[in-house]
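Contents: one structure, followed by commentary.
Omission of a single protein chain aside, the complex is shown with its protein chains in their original locations.
The chains carry the letters A and B, assigned in the order they are written, with residues numbered from 1 in each.
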Amino acid sequence: MDTKSFAPRLRLLATVLAAAALLAAGCRREPQPAGQAGSGAPHRGGTVVTGWTAEPGGVNDLILPASQPTHEMLFRVFLHLVEEQSDFDQHPPTFRPQLARSWDWSADHKTLTFHLRDDVVWSDGVPVTADDVRWTWQAQMSRDVVWEGADSKQWITDVEAVDPHTVRFHFSRVYAKQLLDANEGLVYPKHAWEKLPFSEWRKSGDWFKQHLVVDGPFTIGSWQPQQQVVLQRNERYYEKGLPRLDRVVMRLVPSQSAGLTQLLNGELDFLPQIAPGDVKRVQAAPQLQLIAYWFNVYVAVGWNNENPLFQGPEVRRALTLGIDRQKIVDTLLGPYGRVADSPVLTMVWAHDKSLKPWPYDPAEARRILAAKGWRDTDGDGVLDKGGRPFSFELLTNAGNQLRTDATVMIQDQLKQIGVQAMPRQVEFNTLMSQTNEGKFAAAILGFTMDTSLDLRSNFHSRSIVEGANYVRYRNPEMDRLIEQAASQPEMLAEKPYLDQIQQLVHREQPVTFLWESQRLTAVNKKVKDVRPTLAFSFFNLKEWWVEPKP
Amino acid sequence: MVGRTEALSRTLAGFLLRRLAASLLLLLLVLTVLFFLVRRVPGDPTQFGEGSRLTPTQRERLQELYGLKRPLLAQYLDWVSSVSLRFDWGTSLSQQRPVSAALLDALPATAILAFSGLAVEYLLALLLGIAAARRPGSGLDHAIRVGGLLLYSLPIFWLGLMAVLLFAYLWPVLPSSHMHSVDVDLLSPAQSLLDLGRHLVLPALVMGFGVGGGTARYVRARLLEVLGQDYIRTARAKGLSERRVLWVHALRNAAVPIVQLVGVTLPGMLSGALLIEVVFSWPGLGLLAFNAILARDYPLILGATSFSATLVILGNLAADLAHAWLDPVVRNEAA
Partner (left out) sequence: MSRRRPAPTLLWGGALAGLLVATALAAPLLAPYDPAEQLDPPAGLYRPPGTVLAAVHLAGGGWRLADRVRRTAEGLEIERLGQAETLPADQVSNLTARGVADRRVFLLGSDRFGRDLASRVLYGTRVSLAVGLLAVALALTLGVAVGSAAAIGGRLADAVLMRGVDALMAFPWLFLMMALSAFLHPGPGLIVVILGATGWMAISRLTRAEILSLQNREFILAARGLGLSPFAILWRHLLPNAYTPAAIRATLQIADMILLEAALSFLGLGLQPPIPSWGNMISEGQDVLLQSWWVATFPGAALALTVIAFNLLADGLQDTFNPRAATLPRL
């Protein structure tokens, strides 16, 4: 019952993804088999069939809810000004030219000028110009379009088309993620789409399909609803010799496992994600290859910090000590997971490597709880204080097997220290509204982290009302650190503050981190040069190729 | 003569209208319940999407655009009137296109599947039913009666899975799922039709066989009833051949209840099609509804449910008309 929705751009706000964990992403620089190396020169031509559990929503993502298949497809069909790279293990991510051949800053760093290539055309032959960039920004900001990502443009005061190949972004302030924000969102074809007024956009998904022109390596050849979408080489794509494949079929499969059956059968060539339990089946098939890479989600138990049970860092630390996280990881994820201990994921450059996860120490946990006045006075095996037992409901969203299994293990482990956690599965929307309103005690949640490393939404006290601080963590020191980090002019300068934030989180345990996990992609070995990244299975789709049939 | 026909058709029209009115009333009732149920579910459609990054301000703006800020009753009346007057079920949240467009996209696939399934079902039912009715009480008759019962007791979705296991995996002669091959866009129209045919074989057979056993028993029972009638005895007494009695006289008279059966079994047919579509990834209304539920696309769920109900109502109406056309007696009954 998982809906497979996930916003795959790297530049994500930290959102709680209660259901969609283990869905996207990976990191290119991680030690991992970097796809299948080509034997000999890349061949041009051929078809690759890929399997997806959900259908792309349409061709205009400004009006669509975030969904991974939609973005996988659209990011190969439309271009950005620049392309964010996945090299964030040692330093903040860098950018490569795409529509823009270069970019420069004004002296006060409040104006960013992009110099566009003059050889990029839409698939109908019309050149891609600065007008497209400016018009796209207007669409992104329109009150009738209501683009989900509009927040990223809040400091941009104007986008100016200086000449057909020069576009200038004006900012109201100087901060580290200006380039990231300017680049957010795909550039759409003004000449083809401006005929439809913004007020008509929502509900006109079909219109955009019928008026599609593209500038990316692929275009949409055919779309059979509920069956498949066929991506086809865009013959007018500006990079010579790319893409190599003639066609990429995005075929719908009823489930990951059913997809795997089709992969083993030879009906599919590529499956973006398989379950840890299916690894053996892939490894047993000589024609298949497994690609594993770390995923940008951590899963944690969120304690409602306003609940009397969970007030005070000591109690929350005791609960962390009372959960055998290594065993949970070993049992549920095996080699494809590790214990998490920081909101800044281990694979990211800003992760504080001096942090050591709290160990499993039930004796210490019991000692802390006793010191806090929790004793089992009535001998029922559950601690109590002032007549109130240490007992609460541990929520998770129905349909997520991994997390359901985790609640069962946590219940068992906490019982050893006299704490009664009662697992309960609720529907995803119910979980979201309960956590939003703070009407819960504890819940297993997934948190997606992006490369902007903005922890405001998760831990700033202001985010209790309008952000993702569902656990209602309130600490003036944390607020100060987050604001200081955000006001640095460049990301590298944020590191000392990010370290302090991580240490504070480690001490205070507003949540108990459970695991980080890897994403597992399976691909037929006949497909060469497959290099999925944290954000996209299709990241270098234009470079994929297949051996010609003998 | 003319006057009589007119009177009859008036009473028939009255009968059909009453039935139609009851069905529409029920449809309205069901939609009302569903509408308020949807609104009762925590979170409104703008909270849709788990990676949703909408800010509170944006959410409010969307609620405004979707008309969710108005009083519930006003929303309800608006929705009912747009559904009933303009066949407008609103906008699919997961695709931002009219729900009606998504429904119309899915309709042909369901129609193809349902008609093929129906054809298989009645072919099977007539063959077996007639074979059994020719010698009532014989071994063959018993075998067909019990066999028919066993056949329609098999869960249709399980039958589908077993068919896939046998004919797509173990002995791979037919495709296991979908309506077309991966390379359908490269095929000529004729090849494409052939491709569709190949993909249709398993689902249509499963659907036909899954319900055909019961229909065969029904056909047999109706035939035997007719064969016991006086006019058949008269025909036999006149020395008409047994074959002629069976194929011409008996079958023609048994046709009425059999056509009636199509109407009665329509809802079951559509439910069966839903399961078959899910098992075979067949891109029809059932799969659409199923996926809408997975995606929590509430307008689409409401649309798919009410659209399929409407189809059944129309199907019943058609069956009633056909019934009346075949059998004048019904007009008298209706009067």
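In this section, a residue touches a chain if its C-beta (ideal position, glycine included) is under 8 Å from a C-beta of that chain, and two chains touch if they have at least 3 such contacts.
What you are looking at is a predicted structure, and each value in this text was computed from that prediction instead of being measured.
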Give the residue, chosen from B:H178, B:R217 or B:H323, that touches the chain omitted from the document. B:R217
Which of B:A13, B:L104 or B:L149 touches the chain that is not shown? B:L149
Where B:L25, B:L123, B:V173 or B:L321 are the choices, the one touching the absent chain is B:L25
Residue in contact with the excluded chain [from A:V59, A:A176, A:L245 or A:L264]: A:L264
Out of B:L12, B:V83, B:I144 or B:V279, point to the residue that touches the absent chain in the complete complex. B:V279
To test your reading of the contact rule: which positions on chain A touch the chain that is missing from view? 1, 254-258, 261, 264-265, 277, 281, 398-399, 425-427
Which parts of chain B are in contact with the chain that was left out? 18-19, 22-23, 25-26, 30, 34, 37-38, 40-41, 146, 149-150, 152-158, 161-162, 164-165, 169, 211, 213-215, 217-218, 221, 261, 263-272, 274-275, 278-279, 286, 289-290, 293, 296, 301-302, 304-305, 308-309, 312-313, 316
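Criterion: only the chains that are shown with their structure count from here on.
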Whole-Å gap separating chain A and chain B, where each centre is the average of the chain's CA atoms: 41
Complex interface listing, chain B residues touching chain A: 41-43, 47-56, 58, 61-62, 65, 91-98, 101-102, 105-106, 109, 169, 176-180, 182-185, 278, 281, 283, 287-288, 291, 294-296
Chain B partner, complex, touching residues on chain A are 1, 3, 5-7, 12-13, 15, 17-20, 47, 49, 54-55, 57-58, 60, 63-67, 143-144, 146, 148-151, 202-206, 221-222, 224-228, 230, 249, 251-254, 262, 265, 267, 428-430, 432-434, 448, 466
